[in-house]
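Every protein chain but one is kept in place in this view of the complex.
So, subunit A:
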């Protein structure tokens, strides 16, 4: 924000880009301009066309119409590699490097310094070291990349891209899995690169970060350009309006009075439930129509609790009850049979079956529950798919589209639909809003509330404490793989949750949240 951008020459000019997948128009005559030395945020809801635009510009997808000019010259990369050669580098959310190779090997992959046909390991390490030092990173470059945090992997990917003489750097959700401190490091590097004249495209759904780092914002909606603004002169409300095309329903209205659910019956309960080396024995009671939030740092035992409750992991002690009756939860099948559902955090690897259609993905859990011999007819499947596509506003509304082609938020909705179709009594949601942008975010939170009003119990894990506070009737706080505190009613606020998490001196990483 410190440099005057009005006069900066445009580095990357995208004009009139269109792209269709079958009958779905993913991009329609989109323009985008990136100036040298600026950090330009590319924003939009799920399915707005951000990823498609990036993939079209970098040649991963062929484009139907439009031109891309880099420093005034027309470029038409036909693959990510040729885009890189032209000077456009992309670093994706899931870093596309090789975790089993060393940091140095990753940096110099494909272009190792050679002598007599043999890789000069020493030379490569020296140069890798020097390169990373320039990014303020002092690490052992001979160690496998996978040993390092996602943040360092990101920086490595960026360093590699920049060293390959990238003039345009596209960062797709780079901060999604970073903690506050790591985000600061990344931002420092981004500012440094911008000062060197590199143009940076920053895709993120963290609006705070967008305001902190970007000079300019371009917003897409439903495959069309909504507008380009200077960050400093764009009020947040206006930005959200641009992204959603409607007023965002307020996300912080009061939840149902905490006492109300006390009167209702217990849906499921867990006594002394736990597994050695996984999560310490805990007591947990879930009432009908109640949302229980699980809060804690990454690795505190939140996901582990969720998996035990659902039956994805076997407990080695304790007693689970459903509607008061003792049950054994040995497998996901048991969980499903007792009316539980589980949306895992790892959507792609544990949630969707990418190749199958939206319809089949939605029908899957219900079919598994009904068993082999009571198949859902095609008509029933169509009807279920139609109902949930409408109810959850899944886009594009095509039940036959392979679910792998949908955006992250819509995939999440498909998973929700899969479980809702089984009419569950308890849904376990692990980070339901992760990687989903602000519009779908609010929608999913609204959905969570509606579901509870219908009597469904929810166990929700989220790193977003504001979110947990918004929808939870009770919050269980975890630390070091144990349940350490339970907050209810008026005691639920971000400060109290933080205090419970931090009680053991773990406060350092969290100060930024407060």
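Assume contacts are C-beta pairs under 8 Å (C-beta built on N, C-alpha and C of every residue); 3 or more make two chains touch, one makes a residue touch a chain; residues count from 1.
The working rule: contacts and distances are computed from a predicted model.
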Chain not displayed: protein name in its UniProt record ("MYXO-CTERM domain-containing protein", "Response regulator receiver domain-containing protein", "ABC transporter permease" or "Protein-disulfide isomerase"): "ABC transporter permease"
Selected from A:104, A:267 or A:365 as touching the chain missing from the view: A:365
Omitted-chain contact residue, chosen from A:27, A:329 or A:352: A:352
Per the touch definition above, residue among A:274, A:344 or A:409 touching the missing chain: A:344
Sites on subunit A contacted by the missing partner chain, in the whole complex: 22-23, 310, 312, 331-333, 335-337, 342, 344, 349-356, 360, 363-365, 367-376, 378, 418
